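Take a look at the structure set out below.
Shown here: the complex without one of its protein chains, the others still in place.
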Amino acid sequence: MTGRHGKPLGVAVVGYSFMGKAHSNAWRNVGAFFPDTPAVRQQVLVGRDAAAVKAAATRYGWADAETDWRAAIARDDVDVVDICTPGDTHAEITLAALEAGKHVLVEKPVANTVAEAERMVAAAEAAREHGQRTMVGFNYRRVPALELARRLIAEGRIGSVRQVRASYLQDWLTDPAAPMTWRLRKESAGSGVLGDLGSHVVDQVQHLLGDRVVSAAGHLRTFVPTRPGPNGPERVTVDDAAWATLETTNGVVASVEVSRMATGRKNALALEVYGDHGSITFDLERLNELQVLEGPGGEAAGARRVVVTEPHHPWVGAWWPPGHVLGWDHTFTIQAAELLTAIASDTDPAPSFADGLAVQKVLGAIEESAGQRGGRVDVVHTQP
Amino acid sequence: MTGRHGKPLGVAVVGYSFMGKAHSNAWRNVGAFFPDTPAVRQQVLVGRDAAAVKAAATRYGWADAETDWRAAIARDDVDVVDICTPGDTHAEITLAALEAGKHVLVEKPVANTVAEAERMVAAAEAAREHGQRTMVGFNYRRVPALELARRLIAEGRIGSVRQVRASYLQDWLTDPAAPMTWRLRKESAGSGVLGDLGSHVVDQVQHLLGDRVVSAAGHLRTFVPTRPGPNGPERVTVDDAAWATLETTNGVVASVEVSRMATGRKNALALEVYGDHGSITFDLERLNELQVLEGPGGEAAGARRVVVTEPHHPWVGAWWPPGHVLGWDHTFTIQAAELLTAIASDTDPAPSFADGLAVQKVLGAIEESAGQRGGRVDVVHTQP
Amino acid sequence: MTGRHGKPLGVAVVGYSFMGKAHSNAWRNVGAFFPDTPAVRQQVLVGRDAAAVKAAATRYGWADAETDWRAAIARDDVDVVDICTPGDTHAEITLAALEAGKHVLVEKPVANTVAEAERMVAAAEAAREHGQRTMVGFNYRRVPALELARRLIAEGRIGSVRQVRASYLQDWLTDPAAPMTWRLRKESAGSGVLGDLGSHVVDQVQHLLGDRVVSAAGHLRTFVPTRPGPNGPERVTVDDAAWATLETTNGVVASVEVSRMATGRKNALALEVYGDHGSITFDLERLNELQVLEGPGGEAAGARRVVVTEPHHPWVGAWWPPGHVLGWDHTFTIQAAELLTAIASDTDPAPSFADGLAVQKVLGAIEESAGQRGGRVDVVHTQP
Partner (left out) sequence: MTGRHGKPLGVAVVGYSFMGKAHSNAWRNVGAFFPDTPAVRQQVLVGRDAAAVKAAATRYGWADAETDWRAAIARDDVDVVDICTPGDTHAEITLAALEAGKHVLVEKPVANTVAEAERMVAAAEAAREHGQRTMVGFNYRRVPALELARRLIAEGRIGSVRQVRASYLQDWLTDPAAPMTWRLRKESAGSGVLGDLGSHVVDQVQHLLGDRVVSAAGHLRTFVPTRPGPNGPERVTVDDAAWATLETTNGVVASVEVSRMATGRKNALALEVYGDHGSITFDLERLNELQVLEGPGGEAAGARRVVVTEPHHPWVGAWWPPGHVLGWDHTFTIQAAELLTAIASDTDPAPSFADGLAVQKVLGAIEESAGQRGGRVDVVHTQP
C-alpha cells in the first residue's frame, strides 16, 4: 500500500535525540514486521545542529537532514510529520504541519498546557475533515501485555473495577549533585515528573478502564530544591515526585505515585487493577509478563503469570515464536504500524489529541490540588 | 527467671478467638525458644461463653478459664494481662488491670479513639512508677526482616530517607454478598480498614524511620455501601479502602493504601523505603525476605534478596538453621519474649502506649482530611 | 481422645538437638491446632548428656529427662517413641521400641543401609499385627503446598506426568575451612548430601507421583576432599554434591541435583513437575506458594501463583486466616497430628517404613551407578 500519489508515504521526524532515535527505529522497521501497512519512506530528519542531524540521519536511515522544521513540513514528499521535540514546541509545529496538510504524530505529553492542547484538538478536528490523521505517542499503549490487560478488563474478566494502584518510579535524580537542566525549569518543561511520567500513568488509567478521571487530589514534592548550574546553584522549579488520588466517572479510585528519586527503580511503571472478581498487575521491568487473577477459583486459585509472547497475543504474531521476548523499542514500531493502518483505512487512530488533552486536564487538577494543600479538584472533560 | 514472688509470671489472656489463639500460642512457646526470659505460667483464659472458653483453655494450654475479666485481673497469681478483645474495650480493661498492679499487653489498635488512648497513656505513665510495664501488640515489629530493615535504615545504610510507599491489601470483603458484621459498624469498630490495617502501616512508617507523621491528607471509600444483615440490608458505616499521603518531621513523604477489596491479595503488607543512596522493600507474603539496595555499586549493582533466616538476624537464632523459614505466628512469640525481657530488666518495652497513641492521631487526621475533600490536616504529637 | 489406658498418649523423644527441638515443638503444640487428635503427654526427652538433656527437657516442656533410651522405652507411661538420633542408630532403637510394644516415629532417612531398613520394615509388619503404628519423618510431605501438589497431580489436573526436575541445594559446606564432622565420614553418616537431602527429594518424587523409581544413573562429587580435624587434615569420605537421572514405573524421567556447596542457597528444595497438559513448581524458600499451570488456556493462560493459606487447603484450616503464612516447623506439628490420627483410627500412617526403604534403595542405586562411571542401575522394589 502507498501514500497520496501512489508512492510510499514520506515521513519526517522532528528531533533526533532519545525520542528521535526511537521513532527512527520504528519507521525503519515497521514494514518488516507489518507488511500490510502502507509502505513508508524515511524522507527527512530535522534538528537544529546541522552536522549532528546530518550524522544522525545517515545513521538512522533517513534520506535527508534538515535544520528548519518549517522547510521539512513544506516538502511535497513528506506525508507524515512525527514530532519528537520538547513539549513547549508541540503546538506550534503541530498546527503548522496540519495547516500544510500532513498527518501528525506527536510525542507525549501532547502539550505543556491545557490551552495549547485545546488548540491542537480543534486543529485536529478541522484537519480530520480533509482526511488527515493525528495521534499522540503514548507508546505504552503498545506494550502487548498492557493491550491484553485492556482487552481482558473490557471483556469483564476481572469484573467491575474498583481500585487501581499505579506508580512510575525512576531514580536518575537521586544524586543531589546531578546538574540543573531545562527539564527542571518550569518555563521550559511545564512540570517535572508529573508531566513526564505522570502523563503515561494517567493515560494508562483512563485507557485501561475506558473511563475518564473526574477529580483529583494531589501532592508534589521537590526533594532537591537547588542543583548546580554553570554559574552556581540554581533553583529547581518543578516536582521531583508526585502523588495523587483520582476518581473516575465510574467511581473507580486510582492512586498514583511518580518519582525520579526512587533509588533502585530504573523505569518501573507498575499497575495493579482490582475488580470485584479478579485483578491484573503489570511491571514494565518485566514488559512481556502480565499477572491475571480471574474468578474465585478453587483450591488452585491464584494469579496467572501470563508470558505475553504467543502469536494470538496483541501484535506479537508480527515478531517471533513464543517465549522470544520483545523490548521497549518495539512499542514504537507498533505505534507506527497503528498510525499507518489508520491512514490506510481512513479511520481515527488512538490515542487521539483529545486523549492527550484529557490527560493534561488531570495533571492540571493534580497541580492545582497540590497548590491548595491537597483539597480535591474536579476535572471537566469536553466531548468525547 | 521468675515473677514477683519467686514463681513463674502468671499470664491472663482476655479473648480467645483469632488473636486469643495467636497470643496463647506465644505464651505456650516463648520459653522453648527464649530460655533466658522469665518463666511464665499460662494461668487463665477469659471469654464470655463459659463452655467455649473452657474448651479453648484446655486446647491452648491454660490452667483455668474465666468468663469475667475483672475476676481474672483480681487474681493474685496473674502478673501479666494480655488484652485481645475488640478495640472499644481496650481502655476499660487496661485501666482496671493497671489499677490492679498488673503488666499489660494490649492488641492494636491501642484504642478506638484518641481520647481513650490518651487516658491509657496517662495510666501507663502512672503505673510505670510502680514498675508495671505496658506494651501495644504491633506484632509486625517482630518480623525479623522488618526489624533488620529498621536497623539498616537507622545505620544509614540507605542514606537519608525521602519516600515511603506502603500498602496493606486484603480481599475478604470483595464479595458484596458478604454479610454485615460488627466490624463494619462505626460504633463498634471505630473505623474500617483504616484502623485495622492502616494502624499497622502507620506504626511501621513511624517505627522504621524513627520519625513521627506531622500531617496527613486522606481519602476513604466504602465500595459496598450496604450488606445483608439478619433483617435485610444494613448500611456499612466504615471504610472499605483508604488512601493517605503523610509527611513526617524529617520531611519524608509516605503514601499509604489499605483495602479489604483488593481481589487476590490475602494479607499483603508491602513497604518500600527510598533513601538518597539506597532502598529497602518488603512484602509480608514473603515474610522471611527483604530486598536491600545499598550504594551506587558498579556493574553488578542491584537490590539484594536477603533471606532473613541466619543466626545473626534479629531473633532468628532462637529458632532453626539458615533457610528454615518462620511463619506469621512466630512474631507473637517474639513479642511475648520482648515483654518478658523488659519486665525482667525493668526497662520499657516497645511499642509503648504512646506509640499506639501516635498512630491513632495519624489515623484521626486521615479521617478528618477525608471528611473535608482531602485537604491536609496537621498532627500534633505530645512528648515523646 | 486418649491413649491405651484412657489416659493421654505418653510420648518419648530420643535426641534433643536440631530434630529433637523440632519434634518437641510439634508435640507441645499439636493439641492446640488439632483438637480432634488424641491427647498427648510430653513424658520424657532422651539424650546422652544428663545436664544438657535435663535443661532441654525443661525448656521444651517435657515432664522428665533420661540418658538411657532403653529406660525410656521401658516406661509404662510411654506409648509413642519418636527417634531423632543419627541414622546409624535408627534400626536398633526402632526394633527395641517395637519389641516393647510402642508406636514408632523415626526421622529420615529410615536407616543408613538397605539391610537395616529391610529389618525395620519386617519388624513394623509384625508389630502392625498388635496395632502398633510406624512412620518415617519425611516432614516435607506435610508442607500444605506440596500436599496440594500431590492431590492436583493425582486428580490428573496436569495430565500424565513426563518429567520431574528436582533439586535441594544448601551451602553450609562452601567454605573449605569448615571443620570435619561425623556427617562427613562414611562410617557414621552413611553418605553425604545424597542421604541427607537426596532422601527428601527421592521421597517427594515417589510420593508426588504415586510411583516408584525403577532405575537410576548417578554422579557424586566431593569438592573439598580434606577438611581440618582436631589433629590435622582429615579425608572427607562422603559426597558434597550428587546428581541422578531416575526412571519410574510409569516412564517418568526425574532429574535430581543435591548439594551442600551451592553458594547462596540456604534450604532450597525446588520441584518442577511437567505433565502433558500442565505443570506444577514449588520452592521451599517460598513454602506457602505453589505455581500451577493447567490446560491449554486462552490468551490469559499461564501458571497460577497459588498462595496456599486458605482454609480449604490441606491442614491450613487448623491455623490462621488466609494470607497468614506458616513456617518450616509447622510441618512437624502436622506430622504429629497425622500419626495421632492413625493411632486413633487404627489405620496405617504414611510415609511407612516401606516408603523409607524404597527411598534407600534408590539412593543405593545412585551410589552404585556413580561407582561405575554413571551406568544405569535397576532398582527392585518388593511389595507394596
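Each chain carries a letter (A, B and C) given by its place in the written order, and its residues are counted from 1.
Here, contacts are C-beta pairs under 8 Å (C-beta built on N, C-alpha and C of every residue); 3 or more make two chains touch, one makes a residue touch a chain.
The structure displayed is predicted, hence computed values, not measured ones.
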{"item": "Displayed chains contacted by the hidden chain, counting the whole assembly", "value": "A, B, C"}
{"item": "Residue, one of C:36, C:155, C:276 or C:348, that touches the chain absent here", "value": "C:276"}
{"item": "Selected residue (touches chain absent from view) among C:93, C:106 or C:241", "value": "C:241"}
{"item": "Residue, one of C:167, C:191, C:288 or C:333, that touches the chain absent here", "value": "C:167"}
{"item": "Contact residue for the chain not shown (choose from A:35, A:131, A:179 or A:228)", "value": "A:35"}
{"item": "Options A:151, A:286 or A:373, residue touching the unrepresented chain", "value": "A:286"}
{"item": "Positions on chain A contacted by the hidden chain, ascending", "value": "18, 21-22, 24-25, 28-29, 31-32, 35, 55, 59-61, 170, 172, 265-268, 284-288, 307, 309, 319-330"}
{"item": "Chain C, residues in touch with the chain not shown (by the definition above)", "value": "158-159, 162-163, 165, 167, 174-176, 217, 219, 221, 223, 241, 243, 245, 253, 255, 257, 259, 261-265, 272, 274-279, 293, 302-303, 369, 372-376"}
{"item": "Chain B residues that touch the omitted chain in the full complex", "value": "148, 151-152, 157, 290-292, 294, 297-307, 310, 312-313"}
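Rule of thumb we're sticking to: only the chains that are shown with their structure count from here on.
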{"item": "Euclidean distance of C-alpha centroids - chain B vs chain C, Å", "value": "36"}
{"item": "Inter-centroid spacing, chain C versus chain A (mean Cα positions, whole Å)", "value": "55"}
{"item": "Whole-Å gap separating chain A and chain B, where each centre is the average of the chain's CA atoms", "value": "42"}
{"item": "Chain B: positions in contact with at least two other chains", "value": "265"}
